[in-house]
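Removed from the display is one protein chain of the complex; every other protein chain stays in position.
Every chain is named by a letter (A, B and C) in the order it is written, and numbering of its residues begins at 1.
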Amino acid sequence: MMRFLLLLILPFLFTGLINKTKALVSGRKGASVFQPYFDFIKLLKKGIVISETTSFIFQIAPSINLACMILAGLLLCVFHFEGDFILFAYVLALGKFFTVIGAMDTGSSFEGMGASREVSYTSLVEPAFFIIISSICAIGHVYSFDSLFKILSFNHMTWVLIVILSVVALFLMILVEGSRTPVDDPTTHLELTMIHEVMVLDNSGVDLGFIFYANALKMLIFTTLIASILTPHSLWGYMVVLFIIAVLIGIIESITARLRLTHIIEYTFILITLALMVMALALLTMYETGAKGRKYDYFSNLPCATSPSFSVAKARRLPVAVHLLTSETDTTAKLGKAVFSSYAGVSSGGMI
Amino acid sequence: MKEAKQMMIIFFTSIILFVFSGLAQILFKEKYKAIIFTLFSGLATVLGLIPTTIALFQNKTFFNTVNFNGLIGNVDFVLDPLSAFFVLVILVISFLAIIYSRKYLEPYNKKLSAHYFFLGLFIPAMILVVTVQNILFFLICWEIMSLSSFFLLLFDSEKKEVRQTAINYLITMQIGVLFLFIGFILLNLNTGSLDFASFQGHISNTIFIFLLAGFGIKAGFVPFHTWLPKAHPIAPSHISAVMSGVMIKTGIYGILRMLTFIESPSLLLSYLVLFIGVASAFFGILYAITQRDYKRMLAYSSIENIGLITISLGFAMLGSSYHNHLMAGLGFLGVFAHILNHSIFKPLLFLSAGSVLSKTHTADSEHLGGLIKTMPYTASLFLIGSLAISALPPFNGFISEFFIYLAMLNGISTDNHFLFPILIISIGVLAFVGAMVLIAFTNMFSSIFLGKSRSEKALKTEQGSPISDSALGMLIPIGILAVFSLLIGLFPQYFMQIVINSVNTFLTTPLNFPTQILSNISMFNLALLITIGVILLVRKLLLKNKTVTIHKTWACGYDKPNSKMQYSNYSFSRPFLGFLTPFFIRELDFKGIKELFPKATHFKSKTIDIFEYYLIRPIINFDKFIIQKFYWVQSGNVQKYLLYGLIFLLLVIIWVVRK
Amino acid sequence: MNNYFVFDSLNIIFLAVLILVTTGVVIYQGKRNWKYNLMFFLFFISMVGAILSNHLGLTWVFVEATTLTSAYLIYQNKTEYSLEATWKYVFLCSIGISLAFVGIILLLIGSNVVNSLFYNNLYANATIIEPFWLKLSYAFILVGFGTKVGLAPVHFWLPDAHAEAPSPISAMLSATLLNSAFIVILRYTRLMDLAGLFNYARILLLTMGFLSVFITAVYVFKIGNYKRMLAYSSIENMGIIAIGIASGGVGVFAAIFHLIAHSLIKSSFFLTAGNILHIFKTKEVLKVQGLIETDPKTGWLWACCGLFILGAPPSPIFFSKFLIIKQLFIDKHLVLAGLFLFLITVVAYGILRVVVKMSFSPKITNKRIKMSIRNYLPQISLLLLVLVLGFYIPNWLYHLIEEAIKCI
Partner (left out) sequence: MAQINMLRVQGLLLCLITLTYHQEQELMMLLFLLLETFMVKTLLVPAFLNKVALKNNIKIDSDPRFPHFYTLAISSFILLGGLLVSNIHSEHLKNVSTLYFGIAISTIIISFFFITTKKKLITHVIGFAMLENGIFLLSFSVAKEMPMIVSVGVLLDVFIAIFALGLLIGQFENHYHNPEVCHLCNLKDCDCDE
């Protein structure tokens, strides 16, 4: 619950942190980390301009999008049941649906362009998300976020690898879904190269505020997901992860250029690759645990608590992050390197 | 026993009443035909619903044996939960379509006798198909269903394209029947009986594959789907709704009915079904994205949904094969839930698309746009349909997809090292398909209803006055479907009870209905609606006393944007389709812009189904090629005729003498 | 002493069909001149003779007589084309029938001891007849009477004659004449069966049957003349019946059933074609448009006949095709079954294309041509009969066919 409240409060701090980092890296002092809050409040106070082409869709779309993000956060932090991550993904999709048709409602060629790009480039995120989550679920025989976070500790190298790959994949998803460099450049001034920003060209006032809020919230939701995987219980841990990721995004935005549009699809293919790696590792774990012919009814009870044959469940509950610091992780490093080098290879494609 | 008899009498009365209503309207004047037909078929629907609901909700089986002399012999008519479920869907959806048809057909100014007569055959034929338990009678009903729908397709028969497509449809159905022929004959040889009841344990893999092909052609499995996108655009919209919403599911019914006779399906079959499902879902939605004709696009989307149903069926079968009962149960739950849901939101979409068509007279989305201002109700209903079909909460489409995911997740816990990666990849494909549905429907909804109108002609009636929204007679049936769509999404824990008895006919131990999960979803969906309401309220409060300026769309400084510069259907989907090129063929007709002062040029693109291109066309061409080789035989020369006969005789004589 | 004419279950069925169809045709064609009536009567009588006769030689005489009596009827239109068709018909059929006579003589060579051409004598002594001559004679009989039946590869007169004859006569030719020649083949096949040569007979029948269906598939694929299309469809159906007879077992039942249904449907089909010819004055498919709008009754009759002849239920042809395929499966002739299915699909495509095009296209003429009730009544009543047969076969008919099978 606490996390959910933080989630609702912190989005603008997150973007503020990113902006601050970028400013610092580029040698400026930069605005305060709380600047986005001020912007938001200012936007809420303003009146709005509506295009004559638009219909009611245009006016309700930002609000619905925001509602979807809030409820997605609710699902992630508070409201857990079997299969909640499916609902999670589809609620995010509902938000996207309305953002897109809201943009199309203006009849502007630029916003159509943005909408078209948005749906195209994020189309691979959902499959990757599902493959990763269900692979992890499969090994743990769990079907909800909370139990997923519970089982994600380790007593084995493969587990560590799984967690790392998942976190990397989720981090890449933040960049795609949040429209950050290298997929999109939020600070660009050329509409032809934009994705997310160009979709909201016509929104103003409250609606624009909602859109900013929803977008920041979306990034934070994915960040929270990462944080919950790494430190499921500690609130301070959560804050730390949040901080690290914001700074990381800031640094990446400072040192890389955005990709050529034709290469973005290739970039999102990395997500699928990572997801399939997670699946392969999960398969490996299945071989190792060798639990066969186990019958169980998941409606009645949760396996991680009761199933005696499940070795991971009985493992020490040590946060993975700690493990990362203490143990030798050659393989991990290699794998990480491979992932990042492929990513770098793609990014060298350059601008549009 | 007595109750069963009474129920079956009511049931038969309902069927006869349908046929009668088709006949009765012939006697009346053109003006009253629709009303008469609606009244009688309404009565028939109500009558039919009595035994159906009792069978479905009280988990009862009614049956009656009718003796047809001679070839057919005794025919069992059975209303068990499985049949009753389909009958329920057929009755309700057909009746809504009939109500809709009255206003829809009004502007056509045509003789309606034939149309309603065949509609009066089509509906009972579908009902009989799902209740009859005898090979021959089943095939008869099946053929009557195909034939009457063929005549219904011929409504606009002045157009050559309509006639060609209708023939194509009937021939494809004929090929399907031939597969069924083979399958049923093989079964009949095994059992020596025409009764379905005797099939228990006799359905071998070969037989099942033949039947799968036969039923699959009706259902629209890839690669047998090519009739579907052709047939739907030419059919009157309420017929498309019934065909897509109900008729193609009779193919699924056939497969399900056959499955009841199989103890535990073999792995080969299960994986085959799963594979077909995945292929249908993927290709269906891919081609849906490439279409600019919205009825074609909806037809392709039906293929995708049939694919989802089949995927779920595949999981159910895998569950039974691997003895994972929960997976099997959830799989079947997914099958029935999705059949139910699809038969709600697809007619919803087809009917609202029909409203657009009847007002604008064009099915090409590239000529539309901005209709939401002139037709707000139709637009909203289409939006609800789009949301539901994209499986977005809080509408019903999500519920069934949720079951499919759950079945899949449960399958993973089977701990089979072969099943695991296949299931995970299926999840990936399913999620990707979900993303593609989103693209397809945002695209179609936007290009029909949003933005500015792309063609002035589409916004005017024939008299030249601006078009208005559809008549209430058309909006109400669509509205009912939309309400169902929302209600099922909001309260799945109650509505999904409809299918539980049907699901249990496939399971040895009854499925533990996931009420808890569904009520969680229900709570969540309610919360979602409330949140949206609250935020909209907040927005309204914030905007109080603020200036709301109406202005032109910001075109990044460009001063004279026009409607042609909007993102069109084609341009919207282009970036996405860019990286799926191997899966479809796009023929471009574009000369390019040349010279300093270019002359007028044109651009035309056409998307071709690869199955049509690489599978169907070569077969047709090959036939033509072979057949043309023999045209010389009938040359008109008597001497040659005689010679052919003599040569034949000579060959036979030589053969006899040599032996 | 044997009777030259007998009644048994088999020829009663044929006779019933003959009478039904003839009644329909007579009602349809109305009043004609005495010469026509006389020839029509003689034609009818010779068919009755051919059906009822119990003697191979006598049957031959009657079958040849049908050719000669119908020649005049075919030549009614007195055009260049009808002349050509009549010539081909008389010439090819006479030669064919002569070959059949050779077949009879060959049978006599083989059946030295028997020296009788009564069917029951032949059946009784079937095993004594030398197989070599029996086989040869069967080949000649098949080619000979096959010419009349219209089995490929000796079917060539058929499309010409059917297309050029007046429609009532085409109906008679297709629905009755072919049957009366077929009955000889049926009876002869029975002899082969009794002599233990059924396998040989079946190979020949199957060959001719498949050739017939194939020929139809080839030509209806791109047909330009709707009466020729009907003629080809007759060839196809005769082929199907031959296949049914050849496959034996339940296929024989199917064949008889098919024969009945085909006669009833095809006669009404041809009579409807007569209506169309009357309205449009052309036999070309391309020039006939909008039948249903121009004349709804004819249009719907045309569409229904088209569907029924292709075996759309509740047409009995649906059952017969089902049963024939089943029999092919029972005998494990999987390739043949596949071929059969393929060919009937091609034929269905060809015929449907034409029928739908003619019936449902937009109309071109606005003139209304009045036709009397007798131009519809026969077709409607025949089709209703077919419809009833499709849903409900009365027990007595079922048994009659069962009995008839025993005569084969």
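Just so it is clear, contacts are C-beta pairs under 8 Å (C-beta built on N, C-alpha and C of every residue); 3 or more make two chains touch, one makes a residue touch a chain.
Everything numeric in this text was worked out from a predicted model, so none of it was measured.
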{"item": "Partner chains on view for the chain not depicted", "value": "B, C"}
{"item": "Hidden-chain contact residue, picked from the options B:L189, B:I209 or B:L646", "value": "B:L646"}
{"item": "Hidden-chain contact residue, picked from the options C:F14, C:Y28, C:F44 or C:F101", "value": "C:F101"}
{"item": "Sole residue of B:Q25, B:N341, B:N416 or B:Q634 that reaches the chain not shown, by the stated touch rule", "value": "B:Q634"}
{"item": "Residue among C:N11, C:T86, C:S233 or C:S247 that touches the chain left out of view", "value": "C:T86"}
{"item": "Chain B residues that touch the omitted chain in the full complex", "value": "631-632, 634-639, 642-643, 646"}
{"item": "Touch list for chain C against the chain that is not drawn", "value": "4, 55, 57-58, 60-62, 64-65, 67-68, 71, 75, 80-81, 83-88, 90-91, 94-95, 98, 101-102, 105, 108-109, 112, 115, 117, 130, 132-133, 159-160, 163-164, 219, 222-225, 228"}
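In this text, only the chains that are shown with their structure count from here on.
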{"item": "Geometric centre distance via CA averages, chain C-chain A, whole Å", "value": "75"}
{"item": "Multi-partner residues of chain C (at least 2 other chains)", "value": "none"}
{"item": "Contacting residues of chain B [partner chain C, same complex]", "value": "68-71, 114, 136, 139-140, 143-144, 147, 154, 157-158, 160, 163, 166-167, 170-171, 174-175, 178, 181-182, 185-186, 188-189, 623-624, 627, 630-631, 633-634, 638, 641-642, 644-645, 647-649, 652-653, 656"}
{"item": "Complex contact set, residues of chain A against chain B", "value": "44, 46-57, 60, 63-64, 66-68, 70-71, 74-75, 79, 81-84, 86-87, 89-91, 93-94, 96-97, 100-101, 104-113, 115-117, 119-131, 134-135, 137-138, 141, 143, 191, 201-202, 205-207, 210, 261-262, 265, 272, 275, 279, 282-283, 286-287, 291-294, 296-300"}
{"item": "Chain B residues touching chain A - in the complex, by the definition given at the top", "value": "326, 369-370, 372-373, 376, 379, 383, 387, 390-393, 398, 401-402, 405-406, 408-410, 412-413, 415, 417, 420-421, 424-425, 427-432, 434-436, 438-439, 441-442, 445-447, 449-452, 512, 514, 516-517, 520-521, 523-524, 527-528, 531-532, 534-536, 539, 542-543, 546-556, 561, 563, 565-567, 571-576, 578-579"}
